[in-house]
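All protein chains of the complex are present and in place, except for one that has been dropped.
What follows is chain A.
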Amino acid sequence: MDIFANLALGLGTALSPYNLLYCFLGVFLGTIIGVIPGIGVLAAISMLFPITFHLEPTAALIMLAGIWYGTTYGGSTASILLNIPGSPSSAVTCLDGYPMARQGRGGVALLMTTLASFGGASIGIVVLTSFSPMIAKYAIYISSAEYFALMLLGLVAAATITNGSAVKGLAMVVLGLLLATVGMDSQSGAQRFTFGNIELMDGLSIVALAMGLFGVAEIVTSVRRIHPGDVDPKSATWAAMKPTRDDIRRSWVPLFRGAGIGSFFGAMPGTGPSLSAFMAYAVEHRVSRTPERFGKGAIEGVVGPESANNAADQTAFIPTLSLGIPGSPTMALMLGALMIHGINPGPNLISEQPGLFWGLVMSFWIGNLLLLILNIPLIGLWVRLLMVPYRMMYPAILMFICIGAYSVRYSPFDVFTVLGFGMLGYAMRVFSLPPAPLLLGFVLGPLVETHFRRAMIMARGDAMYFLERPFTATVLALTVAVVVWSVWAGLRRRARDKSGLLDQ
């Protein structure tokens, strides 16, 4: 099919008033959530997840995606003005954004991050548009063994690359896979770990799991800790935002470099916007002719990472939509939303649901344009939002979580499931066990098990079957390499750190 026909179809879908409304709602809520420290993107998406049950699948995905990239725009605001990252991927922006704000150049930093975000996202969308259909075309031919290997790589990478401890990450993936076995076994129909409870027959609810692990646990750790900041509302006026000619000259190359870095790491399993932003910062620092300016308000240190994390937000959809394999927990929730609407994610998605795929891609353009409009003239509003005390917000978040969980099937049992996962989530924070790999394991669990069992039937129980297939063998070798590398990196870090108190 002609690419232009597809883009036109997508544009038509994305511009329908119904989808446009939810796109706006998504990016608007995303910005709010990104600005406020103490609610992460995963908590936000899981909170709004139940609402999407009542929408059409395309609108549901457009809205969830809008929240996802909207938070990245909003996250930089708190980083620059308060030195607190509004979202994890904006943590690097603090390094040079906050010094800029203290020098009275906060307005410039806010404007340039918004422009960099838009630039990075645009490049990410172009990469997404060019690669996804291509990958999907080849992916149709791959079988269960390859799928199993790819998912294994995704899980192992997510567990080891971005977390402190590889053992903890892997343990959480396994716990997630184990939790996913609760309910009816899809192959034999046997009930597993239901203990005679009818409400557990369909398995544990992904909504309850995500809300508990990310929403509730986050509130428990944030109450009485987050205080409204001393923000100078004057930093966000039109006059304060005008960049100098020097700012612009310094910014455009880091923007493209950041977008390249972000596009690459966004699409890889286990790495995402946060890591991309760190890499972009490191690269800018390394190539700069004046590295001593970094940490003291260098505009390159703000533009590079912000362009990178937004590009990564977009390219994260490549494996999710073309293979049906999510590289990050947020993408896992997107797949969860698709599955709830009865759409099977996988290489057939693009050809079977062209309206959904191209509509979503085109909605990214619209969403990013909306964010540009929302962020530049309305920045004063977001700055004021930073002054709302947390004590007024968390009861509202809790209420939203409770009603959302209850509304899925009018069952108080689901509310108590949220409670259980909230307790687990808080315990995991106390023990510094990462929750993201658990969610990823939980979502991929049924698929991993099905493909593994199918592959073993085809292999007649011979494990060599996996190694005889070149693609599968390559992916499995990569998986082993990831494990070895992360163990080695962990040991080296510990050797360097004499106090032995790393990972704390």
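The rule is simple: contacts are C-beta pairs under 8 Å (C-beta built on N, C-alpha and C of every residue); 3 or more make two chains touch, one makes a residue touch a chain; residues count from 1.
The working rule: contacts and distances are computed from a predicted model.
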item: Choices "Tripartite tricarboxylate transporter TctB family protein", "Regulator of SigK", "Cytochrome c oxidase subunit 1" or "Xanthine dehydrogenase family protein molybdopterin-binding subunit" - which one is the UniProt name of the chain not shown; value: "Tripartite tricarboxylate transporter TctB family protein"
item: Hidden partner chain, touching residue among A:80, A:157, A:177 or A:268; value: A:177
item: Residue among A:118, A:426 or A:466 that touches the chain left out of view; value: A:426
item: Of A:102, A:192 or A:242, the residue in touch with the unshown chain; value: A:192
item: Contact footprint on chain A, counting only the chain that is left out; value: 51, 54, 165, 167-168, 170-171, 174-175, 177-178, 181, 185, 187-188, 190, 192-193, 216, 219-221, 223-224, 391-392, 394-396, 398-403, 406-407, 410, 412, 415-416, 418-419, 422-423, 426, 430-433, 449, 452-453, 456-457, 460-461, 499-501, 504
